[in-house]
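Complex shown without one protein chain; remaining protein chains in place.
Right, subunit A next:
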Amino acid sequence: MHKYIIRRILQFIPMLFLITIVVFALAKAAPGDVLSGERLDPNIPAEVYDMRREALGLNDHITVQYWNWLSSVATGDLGTSMQYTGRSVAELINARVMNTVYLSLFALGVTLAFAIPIGIYSATRKYSLFDYGATTFAFLGLATPNFFAGLLAIYVFGFMLGWFPSQGTVSTVGLSGMELFLDKLKHLVLPGFTLGLASTASYMRYMRTEILEVKGSDFIRTAKAKGLSNHSVLYKHTLRNALLPIITLLGLEFGTLLSGAIITERVFSYPGLGQLFLTSVQNRDYPVIMAINLILAITILIGNLLADIFYAVVDPRIRYD
């Protein structure tokens, strides 16, 4: 078990390197650099740009540039933003990253809290009215684009019913303690449910399918032949086996959540990484784009790592290979 985890973590390191290369290469491959585009003022002679490029190291060999970037990233220096002149990328990200973390966790919580019980309930009452209802909801949830669900939520629950705020993270400045917490939570409800909608729908289906599949297996027949109650057959013998594939999928879910957050944050004017990412793309703020790409990639890697480790905890067949 420990060996497995250590091996898995060691595999993580080369992956991390590969990702830094990809992130760097993508930024380099994009047309133009910091000094091109709108900043190209015809009154300034080209030599000046060349001098600035030389000073910024943009004329160095690509490997040297990569190495310089990597070593500064390793020390936590993510560079300086171009759109917010003079502000460091780290500072911009720090101001927003937790908002995105809260939003993603909220959405993940929504997914787990709804998808798993509904999936189980649907499977145990296959072809019941409830099951048909859940199936219909799942297909609607999957078919509705994130932005549309968001706009609908704003219109119905924010505008018409006025139950929840539909913008930002806090109502007023100056709140603290419990009040601040509750206020933030309230602001999370609409974007959180919007972001969690699609995955709730799909996980509900996965859960249902898995339970039905496991229910037909031989060891479930054995469990019944032992005289166990329906409750232990379902919650002890079926559920644990049915959750195994779900764990792997959840590892991939981190990536889906973060990319979903880009749209959701925009719709709800929610100041997170997603919004920063969009404005940075519009303004060709490469240092910020690179940093966010890096964060996304590392989060996905960590998600997979966690899923693999957790899987090994739950499935004994993995540990001993």
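What we mean here is this: a residue touches a chain if its C-beta (ideal position, glycine included) is under 8 Å from a C-beta of that chain, and two chains touch if they have at least 3 such contacts; residues count from 1.
Quick note on the criterion: contacts and distances are computed from a predicted model.
Which of the following is the UniProt-recorded protein name of the chain this complex doesn't show: "Ring-1,2-phenylacetyl-CoA epoxidase subunit PaaD", "Alkylation response protein AidB-like acyl-CoA dehydrogenase", "ABC transporter ATP-binding protein" or "Iron-sulfur protein"?
For the chain not displayed, UniProt's protein name is "ABC transporter ATP-binding protein".
Among A:N59, A:S72, A:S171 or A:T222, which residue is in touch with the absent chain?
Only one of A:N59, A:S72, A:S171 or A:T222 touches the chain omitted from view, namely A:T222.
Given the full complex, what residues of subunit A touch the hidden partner chain?
217-219, 221-229, 232, 236-237, 240-241, 244, 314-317, 320
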